[in-house]
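First up is the structure itself, then whatever we jot down about it.
One protein chain omitted, others in place.
To keep things simple, chains are lettered A and B as they appear, and every chain counts its residues starting from 1.
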Amino acid sequence: MSAEPTAAERLAVDALLGPPSPSEEGAPSQPDDRRVAFGGYRRSVESRHLLLPALHAVNDTVGWVSAGALNYICERLLVPPAEAYGVAGFYALLSLEERPARVAHVCDDVACRTAGGAGILAALEGRPDVHPSPCLGQCDQAPAVFFQLAGEDDAVLVGATSDRVAEVLAGGSLRDVPPVVPQVGDPSLRLLKRIGAVDPTSLEAYRGAGGYQALARTVELGPDRVIAEIKASGLRGRGGAAFPMGIKWEAVARSSAAPRYLICNADESEPGTFKDRVIMEGDPFAVIESMTIAGLAAGAERGYLYIRAEYPLARALLQNAIDRARAEGLLGEDVAGSGRPFEIEIRRGGGAYICGEETALMNSIEGKRGEPRNKPPFPTQVGLFGRPTVINNVETLINVLDIVLEGGAAFAEIGTGESTGPKLFCLAGAVARPGVYEVEFGRTLGDLIDLAGGLTGSGRLGAVMLGGAAGLFVGDDHLDMPLTFEGARARNATLGSGVVLVFDDRTDFPDIGTRIARFFRDESCGQCVPCRVGTVRQEELLARHQGGEPLDEELFEDVARVMMDASICGLGHTASTAIRSIIDLGLLERSRG
Amino acid sequence: MFGVGGGTCSYQEIETTDVILLWGSNAREAHPIFFHHLMKGVRNGAKLYAVDPRRTTSAMWADVWLGLEVGSDIALSNTVAREIIKAGLYHEDFIRHATVGFGAYAESVEPWTLQRGAEITGLPPEVIRRMAHDYATAEQAQICWTLGITEHHNATDNVLALINLALLTGHVGRYGSGVVPIRGQNNVQGGGDMGALPNKLPGFQDVADPVARGKFEALWGHSVPDRPGKHLSLMLEAMEHGEITALYVIGENPAQSEARSDHARDILRGLEFMVVQDLFMTRTAELADVVFPAAAGWAETDGTVTSSERRVQRVRKALDPPGDARDDLYIISALAERMGPGWGYPTAEEVWDELRSLSPNHAGMSYRRLADEGGLQWPCPGEDHPGTLFLHGDLWDDPLPRDPAPFFPTPWAPPVDELSEEYPIRLTTGRRLDSYNTGVQSGGYSSPLRTAVAIEVAPADGDALGMAEGDVVRVVSRRGSVEAPVLFDRSLRPGLAFMAVHDPDEVDVNLLTIDAWDPKSGTAEFKATAVRIEPLPEGVARRTGVRPVANYPA
Partner (left out) sequence: MAEVTLVVDGTTVTVPDGSTILDACRALDNDQPTLCYLDNLTPVNVCRVCVVEVEGNRTLVPSCSRPVEEGMEVDTDSDRVRHSRKMVYEFLASSVDMGLVDDDTVAWMDRYGCDPDRYGPPADPADDRDLRKAGHHRIGPGTAAETVQQPVKVDNELYVRDYSRCILCYKCVEACGEDAQNTFAIAVAGRGFDARISTEFDTGLTDSACVFCGNCIGVCPTGALMFRSEYELRLAGMWEEDGQTVTRTICSYCGVGCNLDLHVQDNRIVKVTSPMDHSVTSGHLCIKGRFGYEYVQELGDLAVTPIDDILRRARIDNRGRRRRPGPRG
């Protein structure tokens, strides 16, 4: 459709892409005598990855993406408007219609809803600038609100109240809250040791606290020995799948294809999860150093850090860390004297849980809809831009620092047989001291709750959500379960992303279950039938139950099974597990009684 | 090409070729399904160069668009040739083995330095150089063209200039490499196959060849003239001079399709007798003494047509023709019956089998095989022959089993209709996706894409002339004038204007065009007219609702 961009929209796009060159589409006034143009298919392929950043650029400055702005982006990047529209509309935080300059996204997800999130929404009901939001990754400081402020940086409000939300929407300002960890100062900490203790903006401070020794050691060892140490460490991915990390690295390092890529998955969106945010906000240089080590080891020349849009503070600190590192030669053409190049670029999500799925994340970086790909082929063979790619999440990556410095064998001594190393858990809900806790693998669920100061609320345990919305609920019979990969497997449980969200026995579990159903219905990408329709049917079943009808358990089981068996990706596979566990624990009926 | 008229490649070959020069062709609109194959090639990694004065919707997909001056194609190809020779990128072995005339050719392009080529074509020299090097160094490369090459006063030289490039680089006679004219009409290739050329018998057998002629004379029991006939432009000239006084027109609309159409109509009116055989009461039919209502060849009759990849395919009767309309074969047979001892009323298949007995290229193509194998590509000399994917593979055989392919030096000459102060704008004509030639067929359906025929100009020209989109203006050439609304088109540079040819009843573009024609092919120079654009007199200014059509990339 024909529509022209406003000057502000054009400026926002040009600020990202640079002004159009004479032989490029979109130049405001064509040069008089155009005889040559370079472009076509190849340029459209090469520039497509800039689509989401360009949409963000307009959405950030103007507050929404008009038809004229979309057309201008499409001209500049040679993207078909229908496709750009489809991409923009995939992301909850991009608006394709005009809206207020300040918008509040109030978390009413599993942790925040009982901590005041639902109350804020009820108080501000009907306002066009207030929307409910899925988990914002601030469960230890619930309730949380994420603000999009046109023309200014996005911001987060924790410990929110409806009055404070209204004040910010009316133009009030917000202050960044530095991350805290309850264990600060504990000398046994490995992953959290610098958080709250070392200035996250200073490369000097990071170096003074042991930073960049691991990179130096990596350059000494060379890629093969680093990979050997990683394999010896037994380190498994902390994102949920628990895949041995050394095998991924080795597969990419051995590929002869070029270029190869490294991705740090910082799209932490699993409800109840906030550990990666705390690391990125508290120790950003560690993330950048770990990525650099991974890049050198796997032979990647470029790394992408894909971070959810709801983490503006982490993003700013990481960008600062990248800039500082580059200025010191720790990134760039010759990384730390290795003779090898490595660059890191931050990419921002747009409000889509599914983009935490590794292949959906790659599609998102490529400027496509965040729809997961069918596997195989796996990312180590055909990953980002069709190239071999290592993708690890933040927590997994930062373990690399100790492995390189202490050796894989020493690392493997920590923890239990299959579960080596330290592990972070996100404690929130009905505990006295919510926050991120670091323990060696092997501690039980009960230990963790005690570490967080024990139960609050009624003082009687209702259930614990383990591993997030894609995980499951367990009752007090699981308090003795060791929180290890093998320990969880033995009890048909999962560690998932390390969520330990504690609910007391006064919790409205049918409401929690319905919220989880709503979450999956909202976050399903819509690509495959089992998940697209199944998440709707599941939500309808729970809504009917909320309305007073008994749950049709046979139908629920049929729906759950097809999602588990036939969906393309993990979202569909796990969309019923938490709800099913609520049913199995009898929490749906008990609360009704 | 070198004796037989047909594209050397199959469509499938462009899907895996390495470099494509799309020259004077807006295939995306004029040959959309060929463009599907081309885009597969691009997606598989082929580099696409689009050579066209307009940045067409095809050119939008090109790695490089070269917007040369209208009618400077030979200047460009000669410059490319010189660059290839100077850079030592020509295929020495192939030239020595399979061609003649290289020395004279090399000498003829010697003056065409990058600088001179750039001056004449208006293109940056480094871009010409880049195209030359990419084309010459590609493993496989094709040159594809259509009317942008052939609707010029020097059409044949234009074609030869491109063929020279293929010979120079050995990009012919191998899978994926070749020279590919994409045909504008569904059976223009078949017409040539069947001998509808002034100097050819069916199967591209020369009328001057007594052996070939003898075969036909033996079967037909009648002598066959040994002199070439006249092509269309020569016929019109002969009619004008009274040498030809009667005309039988089958499925053509020369009253509207010829350059300088008012002049053409005068000539047709001057005939003593004209028969028109057509589906429609065309403007030409209106001038006829007798009109034979004909059946539609593709849906109401049986027969064959030949495509641009030399694929002979069956057309079949799906509908009964309306009323008294009859198929062409019946009408011609009926005429023959009345003109003497006729040949009865053979079926299409019987006629085809006779053709097969006379044309070795088609000998293996039985109706059964054509149906079972989805058509066959000539040459197909026997029932057990699979047909031929690409032509001239024998140029690579050792020893060379045929005459070597000749280089023809191609001197450049500018368009006949010169630009001047009085006629400062270069008008070029062309086709649109949803319409076809004079619109006789395509006018019958409601296309959402169709807009009124307009004079399309660069936005800067429109501004300079003080016109807004939709204003009706007068377009004047040395031969005539038409009124048309203005559209702005960013694919045009200032000084270049475009008009589609599809609605001569509304805007008779060919009142403007020049009837200077190529002496060898008889094609007129539709692509290069000098015009000026002027507002309508005071008080008659009109606005229309014309609008540009959205497209991607646009």
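Following the convention adopted for this analysis, a contact is a pair of C-beta atoms (placed from the backbone, for glycine too) under 8 Å apart; a residue touches a chain by one contact, two chains touch by 3 or more.
Since the model is a prediction, treat every value here as computed from it, not as a measurement.
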item: Among A:17, A:62, A:77 or A:92, residue touching the chain not depicted; value: A:92
item: Options A:343, A:540 or A:589, residue touching the unrepresented chain; value: A:540
item: Hidden partner interface residues of chain A, rising order; value: 1-2, 67, 70, 80-86, 89-92, 95-96, 131, 134, 351-352, 369, 374, 376, 514, 518, 521-530, 532-537, 539-547, 555, 558-559, 561-562, 564-568, 573
item: Interface with the unshown chain - residue positions in chain B; value: 11-12, 30-36, 39, 43, 61, 182-189, 278-282, 285-286, 288, 290-291, 293-294, 296-300, 305-309, 311, 313-320, 322-325, 374-375, 433-436, 439-449, 505-506, 550-552, 554
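Keep in mind that, in the parts below, only the chains that are shown with their structure count from here on.
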item: Gap in Å, rounded to a whole number, between the CA centres of chain B and chain A; value: 58
item: Touching residues on chain B, where the partner in the complex is chain A; value: 39, 42-43, 48, 55, 59-68, 122-124, 127, 458-460, 490, 493-494, 550, 552-554
item: Chain A - residues contacting chain B, complex; value: 1-2, 25, 30, 32-44, 75, 78, 80-81
